[in-house]
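Only one protein chain is missing; all other protein chains are in place.
In this document, chain identifiers A and B correspond to the written order of the chains, with residue numbering beginning at 1 in each.
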Amino acid sequence: MKRIPTYILLILGSITFSIPFIWTISTALKSSSEYAKEPSRLIPAHPDFSNFAKAWTALPFPTFVWNTIFVTVICTIAQVVTGSLVAYGFSRFTFKWRNFLFFTMLATMMLPGQVTQIPVFLVWRKLHAIDTFFPLIVPAFFGGGAFNIFLLRQFFLSIPRELDEAAMLDGAGFVRIWWRILMPLSGPAVASVALFSFLSHWDAFEAPLIYLNSPEKYTVSIGLRMFQDSYGTNFEQVMAASLVHILPTILLFFVCQRYFLKGITLSGMGGK
Amino acid sequence: MNVHRLCIALITLFACGCSTELGAGKINIRYMAWGNPEQMALEEQLCEKFNLENPDIHVKFLKVPGTAYLNKSIVMLASDTAADVMRVDHYNFANLQKKGFFLDLTDLTKADPDWNESDFFPQTIDECKVNGHVYGLNVLFGGTVIYYNKTMMARAGVEDPYVSWSKGRWNYDRFVDIATKLTKKDGNGKYIQFGTAIPVFPSWTPMLYGFGGDFLNSSHTKSALSDPAAVAGLQFISDLRYKYACAPTLAQSSNSAFTFESGKLGMSFDWMGMTPRYRKAVKDFEWDVVPIPTGPVSGQTIVKGNQLVIPSHCKNPKAAWRFARFITSAKIEQLLYVKNRRCFPTRIEVASSKEFSDGTLPPSQIHTFIGAVQGGKQLPIDNRWAEWTTAMNNELDLLWNGREKNAKVVADRATKVIDKVLTEEPGW
Partner (left out) sequence: MVKKPSKKRLIDRQEFWGFLFICPWLIGFLIFTVGPMISSLVLSLYKYDLANAKFVGFENYRRLCTEDPLFWKSLKNTALYALLTVPLGIFGSLLVALLLNQPVKGVRLFRTLFYLPSMVPAVASALVWQWVFNADNGILNQALAFIGLPNIEWLQNEKFTLYAFVIMSLWGIGGQRMIIFLAGLQGIPESYYEAARLDGAGTLAQFRHITLPCLSPVMFFNLVLGLVGAFQVFTSAYIMTSGGPNNASLFYSLYIFRNGFEYFKLGKASAMAWILFAILLGFTLIQFALSKKWVHYEGEAK
């Protein structure tokens, strides 16, 4: 009984928040002639699934999907590992210039990428890495950006130090403490960083656009933009392609929830 | 641990990613363009055709999404990694040319016995020339015309615009008259059909030209929008919406509510390149094209193309030239512009061929296209175009959204911002 207001809020909220998605589905299910005549109707009069097939076959999407999975999976793993190492360094150690370096790291996100786009490109050209996946993947091996590092640092800082000290007394080294204490105790945080980095690489457009030239190396997000056209965009196909594009992320998100369920990670800690 | 194995797998994958298939012993060049998936598929075929016919060259086609094309082009040009042949929209041609990014093709044209300037419509050559030197080959050239819904006209019992045109009475008075008659509301006072629509910039320019107005003075140093003729043109465009109420407001037309293919719009100013789309999307009404109505001063429309350029750092300009020539050859123009009706051929021979005049599929009045190109006027596109048009359009927004109904007031504001841009040294 107590839960009824919660459910009402949840259901109302879900409806409101699903509107953009519902509209995407609705448009994807309209035939081009129906979209031309009734672009604003919510429920298509004659649901038409052919847009999915059309969008899928208009471009070599299987190749694009494979490329995107390749880049995204490597980046996500690399980013979680290196990002948490760096966060561990910033949160658990005192060393010279730590605060200065930490602010420098934060500062790297404050300069809009547009003005460093060409200079960064020139660095990669010097490394002969244009039209390869290196420019997309390698940054993930260097901590993967300030966002992840800062986020994980915040979580690491909220875990009591007594736990590391106890482990250290038991003879654990720093790497072991990072892997066996901080990472498991930050389960939801690590899961969110993994999720965010998956999503951001899955949707990444700028870097693939700038660094990839060969269509056989393209990612899905470049393919999606191809449907936009100066001579009138086929919105039904854009929407259908977008749905195909986000389907894996929805599934992943749903599965990831396992790490957000109360009590799994922290039961051990409460008893310590 | 399997880390070792994973590393090897990764390195292998990277190595695959890095190797580019080089045609053995061939000159490898790259061609970059944008377009929707269908257009890209067609150009891909052209590349394959070229590779078959030219065993010593291999062209690789780089497709780039249109909305990000300029961004990518700039990064590539600035880092000397641009494709050997790239398509550039004329809007950006002058600006990029001025930075010295493009190869001067004049010598290549002179050395090529098969390339004669007189084979092409002079307008298409003009666009590619800077101070008498050729910097590009024109493709996807075209102008705006009026697409109209024949079925809607017949139902409303108004004279077919094409008949009016052939009788020499196709002017803006008649245009407004027809548009007003075609505009309809339902029982609740909600509009269900409009006679015409104010197109996006720059497709409304023919109306400005028709009243004798222009954007800039002849030397492109000052705004000409405050001249009475230009003000009259702008006022007329605004009046379509707020005085005659025969064109939807921005709010009414948002969300593609009154597109031409919806069948709820009588007459639409649009580029010739829309033909393939309308052929595909329009199923339940008949349509055709007619020239722009004659205004108090002229009935000129606007013309514009894209250019195939060779970057100045290109290592194989001769191979690149051969490919650019191939794309602009009569054979390929037949395919692009006659069979697929994508824009308009640059070669007079192709435009005057019997196949081009074939009107079995709509539109049937093909000579409308030829007339539009022959009588068309170029937009004043220079190296500051993006900047002054953005500034101008911001002011014109006031007129288009009805916040200000007096065109003179808005034109004066636009003049001020345009002049500010033009008097400033470029680069600030």
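We adopt the following convention: a contact is a pair of C-beta atoms (placed from the backbone, for glycine too) under 8 Å apart; a residue touches a chain by one contact, two chains touch by 3 or more.
Source: prediction; values computed, not measured.
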Which of A:Trp23, A:Phe49 or A:Trp66 contacts the chain that the document leaves out: A:Trp23
Which of B:Ser166, B:Asn217 or B:Asn394 contacts the chain that the document leaves out: B:Asn394
For chain B, the residues touching the chain missing from this view: 70-71, 74, 77-78, 95, 98-100, 249-252, 254-255, 257, 386-387, 390, 393-395, 397-398, 401, 403, 426-428
Absent chain, residues of chain A that touch it: 3, 6-7, 9-10, 13-14, 17-21, 23-24, 27, 39-40, 82, 85-86, 88-96, 98, 101, 103-112, 114-116, 118-120, 123, 139, 141-143, 147, 149-151, 154-161, 163-164, 169, 171, 173-174, 178, 185-189, 191-192, 195-196, 199, 203, 205, 221, 224-225, 227-228, 235, 238-239, 242, 245-246, 249-250, 253-254, 257, 260, 262-263, 265-266, 269-270
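To be clear about the criterion, only the chains that are shown with their structure count from here on.
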Chain B-facing residues of chain A, complex: 32-33, 35-37, 39-40, 58-59, 70, 74, 117-118, 121-122, 125, 130-134, 205, 209-210, 213-215, 217, 222, 225-235
Residue numbers on chain B that touch chain A, as the complex places them: 10, 13-14, 17-18, 20, 30, 32, 35-38, 40-41, 60-68, 71-72, 74-75, 78-79, 81, 83, 255-257, 259, 261-264, 271, 273-274, 276-277, 280-281, 283-284
